[in-house]
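Shown here: the complex without one of its protein chains, the others still in place.
Per-chain residue numbering starts at 1, and chain names A, B and C are given in the order in which the chains are listed.
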Amino acid sequence: MSQAMADAMSPPFPAERGLDVYNKKLGMWIFLASEVMFFGALIGSYVILRFGAPGEWARPGVVLNIKITAFNTFLLICSSVSMVKAYASIADGDPKKMKFWLLMTILGGACFVGIQVFEYIHLVERGFLPSGVREGSELAELVTAGTLPGATMGLYGSTFFTMTGFHGFHVTCGVLSMLYLYLTKALPGKFTTTDYAGIEVVGLYWHFVDLVWIILFTIVYLV
Amino acid sequence: MNWWLPPQASTFAPSIDLGFLVILIITGITFVLVEVGLIVFVIRYRQRPGQKAHYTHGSTPAEVIWTAIPAVTMVILGIVSNGLWVKIKGRNSVPANAYTIGVHAKQFEWWITYPGPDGKLGRTSTSLIQKTTNPTGLDPDDPASKDDIVVRNQLHVPAGRPVVVYLSSEDVIHSFYVPQFRVRQDVVPGLEIKAWFEATVPGQYELGCSMLCGMGHYKMRAQVFVHTQADFDAWVAQRASQAKGEGTS
Amino acid sequence: MATTTHKHPPYVLIWVYLAVLTAAELGLAFELPISRNMKLLLLMILAIWKALLVALYFMHLKFERWNLRILAIVPIPLALILIAAGMSEHIW
Partner (left out) sequence: MSTVAAAAHTAHAHHDDRSFIRKYIFSTDHKIIGIQFLFLSLFFLLVGGILAMQIRWQLGFPGKPMPGGTLLPETMAPGGVILPEYYIQLVTMHGTFMVFFAIMLLLVGVYANFLIPLKIGAHDMAFPRINMASFWSAVASGIVMLASMYVPDGAARAGWTMYVPLSAREDLSGAALGQQLWSVSIILFGLSSVLGSLNYITTVINNRAPGMTWFRMPLSIWALFITAILGLLAVPVLAGAAIMLLFEQVLGTHFFDPASGGQALLWQHLFWFFGHPEVYILILPAMGMVSDMIANGSRKPIFGYHSMVFAICGIAFLGWIVWGHHMFVSGMNPTLGSSFMVSTLLIAVPSAIKVFNWMGTMWRGNLRFHVPMLNAIGFVAMFTIGGLSGIFMAATPVDMFIHDTYFIVAHIHYVLFGGSLFAIFGAIAYWFPKMFGRMMSERWGKVHFWLTMVFYNCTFFPMHIIGMAGHMRRLYDPTIYDFLKPVQPMNEFISWSAFALFASQAIFFVNFWWSMFKGEKAPLNPWEDNGLEWTLPSPAPHGNWETPPTVYRGPYEFSAPGVSEDYLPQTKKLPTDREPALTPAGGH
């Protein structure tokens, strides 16, 4: 399957044998390598800070709503599956199904971002900020009551908002680029069984974002 | 001016200077080899009519030689340096009989705390810091802090006895540097870092900040006085009575 | 090649896998009679398992050439070196 594609989407110019992967796909993989380092820096900082934190970290579930986020995780996994279904459909020569699955993916991604924005608003209302806990808020009372550890709440807020915020930013970019593909390529019927590089490349990005979320969900919400 | 390292005034200085000299010799030989070689080649093989370059793609034996020699030299250098490093900065390197001094850095001054007769530094806390009355945040409830002497920008140490300084910073990263002692250690807020040395030559030196710490970085300077043990004890006693006098009045 | 039907990995099965693993993680988040470290270990195993499923099947790494796989793997040890060095500060 991938070999067939490598033929169809090989570099246009006769060239020395490279990776047998067409440019756009190779470019996306290289870009993803740099994304690994970017998220590696953010997640690494979180791990290092938490490891050396002065005192206990807040218990999972007290500040963050695990249930809603678990649903969100599920949503993102579903959108990953629908993306790969879109890819399989067009590879099998079914543009109609591809359009349906692509639209589902866009909807799933958009819902994820929507729920995350809702979660952020809710968290800020309860007094959870990137700088820690707001004075006189609901969470500030929990800190006074000893349910939440005051010493590490600042770090908690900083790392939580930075990591999930940048992940959300990546999801938004993914949704926008899929929307662009849908409107300019999928609807006019420009994807064919031999040329669907856009779907595959954006799909790679989308699965990567999903993969990052799987890690983030575990280390931020559950641990 | 002096074209070599500053005068030696601590037990580290001779060994560090020796390390410097050894590296200077190794690098010096390489330097001469390369630069003289370049000059010779430039003159000898300059373009001349009718001359054709020798066609070769390299020589494995030659390359193995000039890979192996630096590798062996570097590994030996690393092992030797590491012994000295562990002696100076290793976790358990501070001698048991070391005299304890607290050094508190803030933009742009050094506050030095001496333990007084009990030989123990009082507890400190950043939350207790008062700009004028309690610059280092000494905890008055700690009995060990009662006789502590706090002095601004003056480091007095006895000669011939190891001294361990407990470094703390109030704001940004500073760096504790006494060139004649060959001692340097960054002072990082949030970390308590120990550095030790043993001064050997009584006299007056300077303690400078060697990490950019703001616009007053250049004037973050303290005097270092190395006394003989007797002079040092006298100085501590004098400061202690002075402090007591101030306290009672 | 367009005439031959492509054989795709069982995407829906993987989806079920992922959903089940997520549910398992969720179960671990509640108070359980196991030690904190054990819980941490189990959660990490589950997370890496899920991430591997996504990378191998959805991103097709399982079906790619080895040199593309290397490209995907290379940054990970670098990030781990960074984290290990940063953490070693606290194992004083």
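Convention: contacts are C-beta pairs under 8 Å (C-beta built on N, C-alpha and C of every residue); 3 or more make two chains touch, one makes a residue touch a chain.
This one's a predicted model, so the numbers in the text were calculated from it and none came from an experiment.
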Touched by the hidden chain, restricted to displayed chains: A, B, C
Touch with the omitted chain, as defined above, among B:135, B:160 or B:189: B:189
Selected residue (touches chain absent from view) among A:48, A:63, A:78 or A:106: A:48
Residues from subunit C at the interface with the omitted partner, ascending: 74-75, 78, 81-82, 85-86, 88-89, 91-92
Subunit B residues touching the omitted chain (full complex): 1-6, 12, 15-16, 19-20, 23-24, 26-27, 30-31, 34-35, 37-38, 41-42, 45-48, 51-59, 62-63, 66-67, 70-71, 74-75, 77-78, 81-82, 84-86, 88-91, 107, 126, 171-173, 175, 177, 179-180, 182-191, 193, 205-206, 208-219, 221
Residues of subunit A in contact with the chain not shown: 3-4, 6-8, 10-24, 26-27, 30-31, 33-35, 37-42, 45, 48-49, 52-55, 130-132, 151-152, 154-155, 157-159, 161-162, 166, 194
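Basically, only the chains that are shown with their structure count from here on.
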Pairwise touch network: line, ring, star, complete, or other: other
Mean-CA-position distance for subunit C and subunit A (Å): 14
Whole-Å separation of chain centres (CA-atom averages), subunit A against subunit B: 47
Residues on subunit C engaged by subunit A in the complex (per definition of touch): 1-2, 5-8, 11-12, 14-15, 18-19, 22, 25-26, 28-29, 40, 43-44, 46-47, 50-51, 54-55, 57-60, 63-65, 67-68, 71-72, 74-76, 78-79, 82-83, 86-87, 89-90
Interfacial residue positions of subunit A with respect to subunit C in the complex: 1-2, 4, 7, 19-21, 26, 29-30, 32-34, 36-37, 40-41, 43-45, 47-48, 51-52, 60-61, 66, 70, 73-74, 77-78, 80-81, 83-85, 88, 91-93, 193-194, 203-204, 207-208, 210-211, 214-215, 217-219, 221-223
